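I am attaching a structure below and will ask some questions about it afterwards.
The complex appears here without one of its protein chains, the remainder shown in place.
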Amino acid sequence: MTPDRVDLAIIGAGPAGMAAAALAAELGLDTVLIDEQDSPGGQIYRGIERAPENTPLGADYLAGKSLAASLRASGAAYLPATTIWHIDPDGTLSLISAGASRTLRAHRILIATGAIERPVPIPGWTLPGVMTAGAAQIMLKTADLVPAGRAVLAGQGPLLWLVAAQLIRAGAPPAAILETTPHRNYHAAARLLPATLWPGRRALRKGLALIREVRRAGIPIRREVRGLRAIGRATGDKSVERVVWDGGEIAADLLLLHEGVIPNTQISLALGLDHRWDAAQLCWRPAVDEWGATGVPTIAIAGDGGGIAGAAAASLSGRLAALDAAAFLDKLDPAERDRRARPLRAALKRQLAIRPFLDALYRPAPAVLVPADDIVACRCEEVTVAQIRRAARLGAQGPNQAKAFTRCGMGPCQGRICGPIVSAVMAETLGKPIAEIGAYRPRAPYKPITLGALAGLGAE
Amino acid sequence: MQRFDAIVIGGGLVGSAIAYGLARAGLRPALIDEGDVAFRASRGNFGLVWVQSKGLGAPHYQRWTRLSSEEWPALAAELAERTGISVGHERPGGVHLCLSEAEFAERQARMEQMRQEAGNFGFEYRMLGADELRGMLPGLGPAVVGASWTRYDGHANSLYLLHALHKGFVARGGTYIPNRTVDYAAAQPNDFRLGSGAAEISAPKIVLAAGLGNAKLAPLFGLSAPVRPQRGQILVTERAGRMFEMPTTTVRQTIEGGIMIGDSMEDVGFDTSQRPDVMAAMAERAVKSFPWLAELQVVRAWAALRVMPPDGTPIYDESEKFAGAFTANCHSGVTLAGAHANAFAPMVAAGALAPDMVPFSAKRFDVPQAA
Partner (left out) sequence: MFRKRPDSAAPTVPVSVEGRDIRVPAGASAAAAMLLAGFAAIRETGVTGTPRGPYCLVGVCFDCFAEINGIPNRQSCMVRVAPGMAIRRQHGRRAVEVNDA
């Protein structure tokens, strides 16, 4: 990677990034794939190269192996254990690797940083022993570790059932599943079912199979759970001791929460790209065209970071972005680009068929977006919902002003976790739609970097 | 049409300090402010309440800064009592570090000039050598040759100050009108009307404190505010145990424990993007000053635009054409908060600026420079 500029720099080695890198290299683009983990796969395929064929994680997970293999076999350069801390729209990336900062220039940058879990701000969500369902999955994927003691899964969404099934196969069945799907969601989803049945049949079948697998294992399941809260021990490390909900409670050593995933918009917001509030998925998404191109010609987005659609859709969108990058850089004729895109678009359409149904069925209850006053909204700075409301009543018009008044969003996570909560709380307090309230404007460094590395003092 | 005793345009540190002072003086002021996305120099502030570097060649500015520094503790105490918000003001004195003999000599010359220009008003400073400095600042790097020190310097939390001024203003009966830009303005002597969207407000007194926005607004009121943007970037580290007992011009520790590093000066127009090379240069100087800083993680950083008058000295003015119109412009909204609330606002309330404010008038830019 010694030339002055590479053609395409891809951020994120999940399905979108891996697929984009392999195809871009095949199309003759000088490509580099940058990722902060030390092996490819992103989060959904984390640890995929070392996964055994009989992994409890299942066939869908194993499908990531071929993507990783294609990446390795391609001519794309791969920079693992490398973090991006600044991007200039002129195509300059500031990276940090092994404690040293360096720059890389690209003609086109593809952001493929995927999705993150929606924060689940129930009372007690900051207690030790309360984690996301995805976290339990990461323990399995990276280290073959399973919960010891009583693990309770709570929330809703396909991942909830997937993790439950994976834990059962791994010999550590959860103690209970508390599904929070509100009753009204079933009516909304039922209305969409006729149109979804045929085009979404594969996904529906898979989902039903997972639910059946979990039921057959005899796990206690509660539906329409409301008022979920985690209670911690009175002494010692205050870790979670039991989980309570309206009408029930259960002892727990580990509480795994999940209320769906949302696009990871940290870099796209930092770049000042246009974002829209998606009312169906209840999240911000960057404004992109059908190729993933944004309002800034050098920047494109692929995968769940542009809108939640799942791993298979992500690799398709990665390939579409690679085709578009090649055309943008005059290495592919636009008509040829369109021709090659056609089967990808058809496949993408099939992948997207299930989404409206899932979005309706697993729509978070209002309290997930706007929690009660005494709940911590900003975990890093320990700012409560009440403090955010007070800032709004005192004149803060959006999350950036609220940040100035309360310190919410000033911690190391830079608003990744609290962002959705703060925007929703302010919207409700000010009586305005979230779309009008806006989101945090993150700045560089996108991830923390030491002063020494920043000063260019080299590796530690 | 809502009528007030005074309108302050601009809800940043300058506007809200003046508005607070007006409310405290018994007026019913309105404070009109922009929305969540605005340049807002006040949100980018480093937080120094700084005297030693201010007013070289402009003794009136030196005196005004000292006055503000003296008023600061009372203002901070009053805000704490009335709003419950502690703005974290400390005045332990401060230093400007010099990383070479040449820097040290130049700094000494500046300090000496300040002292001479202060005349009877007095300006006490000391030049400290590296050995003496080492006793005051932990882990000082070998590259540090010395520093200038005065007892007048200190620091505070600028965001808490802004919040406290807003809260105090509202508590005193002020009306805060956020999320507005001024669509039109009509000026008559002692009669000013502003329209913003469907809303209209009027008052016999108006203060333009809209930062960079003042440049366009001022002529509508018979005033001139030729300010331009100067970009500054700031880095903030993770929270650390308390290391510093006093601030320096480019490195200070907040009450929460994060260490702030600052002081770039870039002439780039209305551009708030960050520059990695500038951030690197700031980091380098900080690490040279305190090598142990190298291990700390920068968890946040930003770029903001200072409101910079052509000669760096504040512009305070009252309109001759339209009596009752005033303007305040400076790049030191934190340092001058004491003067703005406790000296400038009472002048506005009384209807005229004091005679010793004349050197701050924008008329000084009309005078051709002596050859």
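Order of writing sets the labels: A and B. Residues in every chain begin at 1.
Please note the rule applied: a contact is a pair of C-beta atoms (placed from the backbone, for glycine too) under 8 Å apart; a residue touches a chain by one contact, two chains touch by 3 or more.
Values in this document were obtained by computation on a predicted structure and should not be read as measured data.
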Option from A:95, A:116 or A:427 whose C-beta touches the chain left out: A:116
Residue touching the undisplayed chain, where the options are A:147, A:207, A:364 or A:445: A:147
On chain A, residues whose C-beta touches the chain left out of the figure: 36, 38, 43, 47, 50, 52, 56, 116-117, 126-132, 134-135, 138-140, 142-149, 170-172, 237-240, 253-254, 264, 379-382, 411-413, 416-417, 447-448
Residue numbers in chain B that touch the chain omitted from display: 134, 138-140, 142, 238-241, 243, 256-257, 292, 295-297
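One rule holds for everything that comes next: only the chains that are shown with their structure count from here on.
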Cα-centroid distance, chain A relative to chain B, in whole angstrom: 41
Touching residues (chain side chain A, partner chain B) in the complex: 86, 88, 92, 94, 101, 103, 394-401, 404-405, 407, 410-412, 414, 437-438, 441, 443-445, 448-452, 454-457
List of chain B residues in touch with chain A within their complex: 11, 33, 35-37, 43, 159, 162-163, 166-167, 170, 176, 178-179, 235, 237-238, 256, 261, 273-274, 276, 279-280, 283-284, 286-287, 293-303
